[in-house]
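After the structure tokens below, expect a handful of questions from me.
Of the protein chains in this complex, all but one are displayed in their positions.
Showing chain A:
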Amino acid sequence: MKQLTHMRSALLYLLPSLILFTVFIFYPMFRTLYLSFFLTDAKGNASVAVGLDNYIHLFTSSQFLNSMKATLLFVLYTVPLGIVIALFLALLANEKLKGIGFFRTIFSSTMGVSVAASSVIWLFLFHPSIGMFNHVLQLLHLPQVQWLVDPDWALLSVAITTIWMNTGFSFLIILGGLQNIDQTLYESAQIDGANYWYRLRRITIPMLSPTLFFISTISLINAFQTFGQIDILTKGGPTQATNLIVYSIYREAFVNYQFGTASAQAVILFVIVLFVTILQFKLGEKKVHYQ
């Protein structure tokens, strides 16, 4: 009896988040899974059950496989480099120098810029004739690059934009992690005669490992879900070179009205992200040192 009352009040407390989660997460998730086994009409309602046909179709479609490949490349370009750059900036900003507060603000400023705004900024930077990059290349007497139009460059260009956009957040988190490290560890190491690199390798990186792990998980998931900058910069082109999986889902659903295959792609993305995250936790657990 008593347990029942406990249960009731527990449920009452949980109710607001349960409702929110059901409406915005659980229902869409199950609806997506359900739709992935159907062909749909233009309104997105299930019309013909096709079983696993949608999945089979995807894994034999060169367009989808290309999209997967582009996504993987994009993750490889953005995640490690993004973290290394953020770590480098955080190490710089963590030094006790005059006016370092100014640089801390600058380094973290990209956090305050929306995806749309930063994409537009980069759109101008990449512009073939008035863009700054080509202008610099010209000054250096180097050949011009069609940043967003050349299939060999487009993915790289979007990756650069993404790294720039994510640096602010990663920087701030890593800086926080650095400032949490007990200063006496460094003082002790200094007395022991450990040089900068030795301290970095033996103290900073291990002590920072939980933070780096957190940042790499977040960056990885973010990279898999990239959409905004693609939509503004390249629209998935040229020749599908930047058609990352989330963009591909969007096009399949809202341009081609193929909600069935779009849902199947979403399910595949979900499984991949889940798998990568689990893998990361399994590997990370051994390497990460928690206090």
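By definition in this document, a residue touches a chain if its C-beta (ideal position, glycine included) is under 8 Å from a C-beta of that chain, and two chains touch if they have at least 3 such contacts; residues count from 1.
FYI, contacts and distances are computed from a predicted model.
A.B. asks: The complex lacks one chain in this depiction; which UniProt name from "4Fe-4S dicluster domain-containing protein", "SDR family NAD(P)-dependent oxidoreductase", "Glycerol-3-phosphate ABC transporter ATP-binding protein" or "Nitrite/sulfite reductase" does that chain carry?
C.D. replies: "Glycerol-3-phosphate ABC transporter ATP-binding protein"
A.B. asks: For a quick check of understanding: of A:L81, A:I121, A:V149 or A:A189, which residue touches the chain that isn't displayed?
C.D. replies: A:A189
A.B. asks: Extract the touching residues of chain A with respect to the undisplayed chain.
C.D. replies: 182, 184-185, 187-195, 198, 202-203, 206-207, 209, 289, 291
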